[in-house]
Every structure is written in structure tokens, then in C-alpha cells.
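Please see the structure below; I have some questions.
The complex appears here minus one protein chain, its other protein chains still in place.
Let's look at subunit A:
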Amino acid sequence: MEAFTTHTGRAVPLRRSNVDTDQIIPAHWLKKVTRDGFEDGLFEAWRKDPEFILNKEEREGATVLVAGPDFGTGSSREHAVWALQNYGFKAVISSRFADIFRGNSLKNGLLTVVLDQKVVDALWELADADPTAEITVDLQERQVRAEGITADFELDENARWRLLNGLDDISITLQNEPDIAAYESGRPAYKPRTVQV
């Protein structure tokens, strides 16, 4: 996973709530068997509308998505995270994320930042008023900064440490192999098995 320390970029204010993962990446894109090439599928239906925020010239190259509450609800598709990253987003800010989407984002180095809706409103107003305004998402300080706005955010220490160092979860878990083996040796015989090995 790519490490995330701090990022500064322009914002896309996405003034919608309940943006589900079917909107982020429609199902027909899920037939791909790779982790890349999803950028054209991002918000595919909405991008057909020339007035959609992502189609505005001034938003080109923006890297911080500022979304309404309940972003990433629905399907567990990690493709939603890949699509955002393939398109160029480095961080997403919302007052509330769906659990599975949040977990997926943090495992891929896409920083999802939870801020109070009042701060999200302020960031929307700033980004609307000045499309060139930059937002800094600082994971080291756990702080979001923009002109006239400074907001601390929370992220548990373990997730932060993994992100800051770009650590691979599987390698970390495998360091606990003796614990896994010990647990397995104590599993009851009645537990289901899919095949006899």
C-alpha cells in the first residue's frame, strides 16, 4: 500500500448525501479482473451530465473529494476505492462513511476523513467560492487545513500507523503465526468444513 502522510490539493464539493457504491462505480465495471482502469467508470451515470461537478473545467486535477453524509453505502466493492484513486483522488472528506467502504479505503491508502457536517459545509462554501482553493489533509497532525478553516480529525492510532508507513496488513498478521496456529489447534471438531483435507 502507498503511504499517506500529508496531501494538499484542490477540492471537488460533492453536495450529495447517501452516495452509494453503485453510483461511485456501476456494477458493469466490476467485471474487470484488475485493480486499475476504473477512472472512466467513476460516477459514470452522473458524468453524462455536463453540469456535473466533476465535468467542470476548474475541477480538473482536483484531488480531495468533499462529500455529503453516508458516503460509500451499499455494496462491499473495493472497486469504488480503486475508481476514486485511479481518477486521482487522494482523500475523501465526509461527516459519515459506510463501514465497509471506509475499511477498504484505509487498506488502499485513500484517506477517508470524518469531519463535522458544519466543517464540510464550510469546505463546500470555500471550494464553491474559489475553485483554486487548496485543502491540506495532514495525517501526521490529524488535521484538515484550508483558508479560514482548521479542523482536527480522529483516526485510530493503529490505522494511522499503517497508513503513515504504507504497511501491508497480511505481513503484519503473519508475524502472529504462532497465535493463529494455537487457535486452530483448539477449534472444536464440529465446526463445518467445506472439503476433507
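Basically, contacts are C-beta pairs under 8 Å (C-beta built on N, C-alpha and C of every residue); 3 or more make two chains touch, one makes a residue touch a chain; residues count from 1.
One rule holds in what follows: contacts and distances are computed from a predicted model.
Novice: Can you work out the missing subunit's protein name as recorded in UniProt? Choose among "Outer membrane lipoprotein-sorting protein", "3-isopropylmalate dehydratase large subunit", "ABC-type dipeptide transporter" or "ABC-type sugar transport system, ATPase component".
Specialist: Of "Outer membrane lipoprotein-sorting protein", "3-isopropylmalate dehydratase large subunit", "ABC-type dipeptide transporter" or "ABC-type sugar transport system, ATPase component", the absent chain's UniProt record names it "3-isopropylmalate dehydratase large subunit".
Novice: What residues on subunit A make contact with the chain left out of this view?
Specialist: 15-18, 20, 22-23, 26-28, 30-35, 45, 68-70, 73-79, 81, 96, 98-100, 103-104, 107-108, 117, 156-158, 169-170, 172-174, 176, 179-180, 183-184, 187-197
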